[in-house]
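Left out: one protein chain. Kept in place: all the others.
Chain IDs A, B and C follow the sequence of writing; residue 1 opens each chain.
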Amino acid sequence: MDFTFDEDALLFQETVRDFLGNECTPEHVRARWDVGAAHDPALWNRLAELGIPGLLVPEAHGGLGLDERTSVLLFEEFGRAALPEPVIATVAAGAPALREIGGALADEWLPKLAAGEAIVAVGHEASPFVSDADVADLLLLPVDDAIHAVRPADCELVFEPSNDPSRRLFSVGFDPGATPRAAVAEGARAVAGDLLVRGSLAAAAELLGATDRMIELSAEYTGQRHQFGKPIGSFQAVKHQLADCKVKLEYARPVVHRAAHSVATAHPDRALHVSMAKVAAGDAATFTARRALQVHGAIGYTWEQDLHLWMRRAWSLEQAYGKSARHRQNVESWILAEDARLGPGATFRAA
Amino acid sequence: MDFTFDEDALLFQETVRDFLGNECTPEHVRARWDVGAAHDPALWNRLAELGIPGLLVPEAHGGLGLDERTSVLLFEEFGRAALPEPVIATVAAGAPALREIGGALADEWLPKLAAGEAIVAVGHEASPFVSDADVADLLLLPVDDAIHAVRPADCELVFEPSNDPSRRLFSVGFDPGATPRAAVAEGARAVAGDLLVRGSLAAAAELLGATDRMIELSAEYTGQRHQFGKPIGSFQAVKHQLADCKVKLEYARPVVHRAAHSVATAHPDRALHVSMAKVAAGDAATFTARRALQVHGAIGYTWEQDLHLWMRRAWSLEQAYGKSARHRQNVESWILAEDARLGPGATFRAA
Amino acid sequence: MDLRYTAEQDAFRAEARAWLEANVPKEPLPSFDTKEGFEAHRAFEKELHAGGWAMVPWPVAYGGRGANLLEWLIFEEEYYRAGAPGRVNQNGIFLLGPTIMEFGTDEQKARFLPKMAASEEVWAQGWSEPNAGSDMANIQATAVRVRDGDGDHYVINGQKTWASRGAYAHWLFGMFRTDPESERHRGLSFILVPLDAPGITVRPIEKLNGKAAFAEVFFDDARVPAEHLLGCEGKGWNVAMATAGFERGLMLRSPARFQRTAARLVELYRRNEAECAPGLRERVADCWMRAEAYTLETYRTVSRLLAGGKIGAEASLNKIFWSELDMEMHELALEILGVRGELLPRAPSATGVEDWLDGYIFALSGPIYAGTNEIQRNVIAERLLGMPR
Partner (left out) sequence: MDLRYTAEQDAFRAEARAWLEANVPKEPLPSFDTKEGFEAHRAFEKELHAGGWAMVPWPVAYGGRGANLLEWLIFEEEYYRAGAPGRVNQNGIFLLGPTIMEFGTDEQKARFLPKMAASEEVWAQGWSEPNAGSDMANIQATAVRVRDGDGDHYVINGQKTWASRGAYAHWLFGMFRTDPESERHRGLSFILVPLDAPGITVRPIEKLNGKAAFAEVFFDDARVPAEHLLGCEGKGWNVAMATAGFERGLMLRSPARFQRTAARLVELYRRNEAECAPGLRERVADCWMRAEAYTLETYRTVSRLLAGGKIGAEASLNKIFWSELDMEMHELALEILGVRGELLPRAPSATGVEDWLDGYIFALSGPIYAGTNEIQRNVIAERLLGMPR
């Protein structure tokens, strides 16, 4: 029993944090918004140099062969930087799904994905939309018992603009009976389930990073902003709002980390653990978005101030890969089942 | 359209407030607790001198012949004083029920009730228990379509101690087929319904008074108690908790007052309006009980300090005549009905 | 206490309803935070004025209808019931208008009120400065009185910010420091400023939805005739406090607005109930009850005012109550909309999302503007509960 991360994982996190601190600045994010795009091929190439796209791709396919016990830390950094790249779909959800489908599809696409040469977008039952379908090279679309691998060019894509310009949603016109398909994986219900679970986990990790950043920005701003002759951060009304955010964040974090462990080790309850993580991180982030705005006051309400880059991420990631309400219902069903094992000692037990 | 109270009603309220300030002190309440009783016949007699028992009894039966547009203000005072007398059952619910049943039962009991010589306890569908059945002279027990008037001595009464020693609950062993009855009013479902509505309204009004008193006690105490060299009431963390209580109180008050008007004028939506009142007042009171305790700190947590006299009233009145959850469900059903009239302009319209 | 409308009040309502049904645009106007929308709203305000409905509670002499506050409540109910456009002129109707009536000279009343009523002149607020937000007494923009060949003027320098309607308005009202030696609340004056005067630069600020809800206004030796001083020189704080009271209190946030939102919320829930988590039902009911409570409290206050009462620090209770309610109603609506809650209305799949997202973003500003809710809680504790400063 050891809840600490490996040194290597922590070191990788630090590297990515430094990298994004330089490369994915608020100016970068705004520049992407201004051109009406989120994905930046140049930045993606540099992420590929760090091995990010192939994080979870087996070494045999050119990836780093790591698991969620490392990637969860990096997704926290993606959230902290409000990185507008399709990392959840391609890196966290798509690559493992291809790995699990295996065969020729995996052999063809995993090396390209790991090399940063292919972007994968994914569908799942928690949303009618597919993010970043327009910049993807391959779509993985679960229908009933099968996962269909389709080229975006063979589908009709309809842009569905979201409140978060970093989130590029599309309705995908796809007819299993008519649309040409690159491949079809039959009997892939479990793979499709895991795809959603993995996407939720990555979204939860990004939510942690976004929350942390909003708290940081708010503590900084309120430490500088003076009213009534002192920094507003010295007023309890401001302090206590941010303290509450910090409590929520620090009690969401271990839930997300445990979920990462469960996914990495194929724990039979991983879907439950990820639902708990998504709820905890989503609640922390939306709670914090509101308080961060409140303590910023009017300045936080402007387009110019950077705070809303993270507020929008908080709102849209709460939506992504299943809203809190959906995940909470998973938890409700689980704990109310006749044979649920609850209580002291049950936390780390297999089902 | 006039939402102000009559001068007479306001004057009566002031009189009762002064009276109870002298007669129903915390010491009085504690003394009743110590003897294991709530009702004090001596105090009841003095209340009768003010006309309280017969507030809603027609003048023809020896009462004051007032309506809820006066009594709602007095019940607020009963709550402010944490009065442990059976006023809700006898004065607010029992007397109007007898009046509506009419006939010999009313002719016999209303004059006694108005003179302070009879106490009435009531049953209703929102609770399996009957308050103060042991000190009552008559029980009104609705069963199916009838209201049974029964003498307590003819029933088996089992004491069910509550967290609030001022609240004396009893299970009443009553069998319509076997227990001797003073009278039976058949076809009295509507009367039984109004009995519960009137009890809920009075409980809501008492909750307002208890809330007001808890806020007052808390503002007083925190203004005196010094920590870190200043009164703790000067800290925002304390101020803002009490400010939130005050907001809840002041937005519950008009809801209760409107409900009183609806009951007094037999508005077709009076049950809805009373449910809204009970929810608003119950939420304000339980919310305030928690914050009042928190700002008092450890001293509030002792038996010696008076705060808990009102905290217990808040908790037990929230239970009385239908918990908030029950009343909230009434509101839900009403607003979600196909033909509900909602929106601007609908507030004062009859159904 | 009698909570029934009189026959006169019913007739007034019927008259308002009939006019509104005939005149309210069938399609929503574009946002008044765009130039096009600003003018469209202004055109509708002119129609309102022509119909005699622009300034319902104002005296007839200034272009109003001379109605009492209860009639005003009834009008507002009908206005929101009809889904009529937001009032681009609200700074005039609800804030500056009543302030001028209380503090203005006869000349000022005659000069400003009728044009305000007719929406010939639309007003921006100029309260805040970069260092005077919650701390409204920390105003640094100066107005120096100069009597020279051009007459008696104030020469204004400094900066205002968060001027609502500032991007397109014609005039701005605000406080300026006329006594350079003064501090805090003293030495401030309330001045009415034409935004087209030389030396004034308006820079629109985009709010969270990317629209120009407000503006920064820069003053560089801008000259304003001294007769545009409202109230006494150096006593601007008193004038402003009256205006702020109007803002927090009764006039600006009429209950009908929240009742309409609450009714739409119930409707939205009804349409989407099957997909909602079971707990949403009681949250919807709770919001509806709070909107009713706000209505009832407003009727109670109006009755009290009509009986000769005054409104004071209670306005701070209002501010907290409506701003939190509004935010929660919109939050809940987005929750009900589920995955479609994040779509912009122009998204092809956004059928039925209405304007809840934009409304949410607007609602988020409620606890901030017109004095943050933190400031209001201080006021409640200190002035209503008597707690120590």
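As a convention for this text, a contact is a pair of C-beta atoms (placed from the backbone, for glycine too) under 8 Å apart; a residue touches a chain by one contact, two chains touch by 3 or more.
Since the structure is predicted, the reported quantities are computational estimates derived from the model, not experimental observations.
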So which of the visible chains would the left-out chain be touching?
-> A, B, C
Among C:282, C:324 or C:355, single out the residue that touches the unshown chain.
-> C:282
Write down which of B:221, B:315 or B:334 is the residue touching the left-out chain.
-> B:315
Identified contact with the non-displayed chain, of A:2, A:34, A:49 or A:339 | A:2
For chain C, which residues touch the unseen chain?
-> 277-279, 281-283
Residues on chain B facing the left-out chain by the touch rule are 126-129, 158-164, 167, 169, 171, 226-228, 232, 235, 237-238, 290, 293-294, 297-298, 301-304, 308, 311, 315-316, 319, 323, 325, 328-329
Using the touch rule from the top, list residues of chain A that touch the missing partner.
-> 1-6, 69, 215, 219, 222-223, 230-231, 233-234, 236, 238-240, 242-244, 246-247, 250-255, 257-258, 261-262, 265, 276, 279-280, 328-329, 331-332, 335-336, 340, 342-348
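The rule is short, and it goes like this: only the chains that are shown with their structure count from here on.
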Using each chain's Cα centroid, which is most distant from the centroid of chain A?
-> B
Whole-Å distance, chain A centre to chain C centre, using C-alpha means?
-> 40
Inter-centroid spacing, chain B versus chain A (mean Cα positions, whole Å) = 52
At least two other chains touched by the same residue of chain A: list those residues.
-> 235, 237
In chain C, which residues are in touch with two or more of the other chains?
-> 374, 377
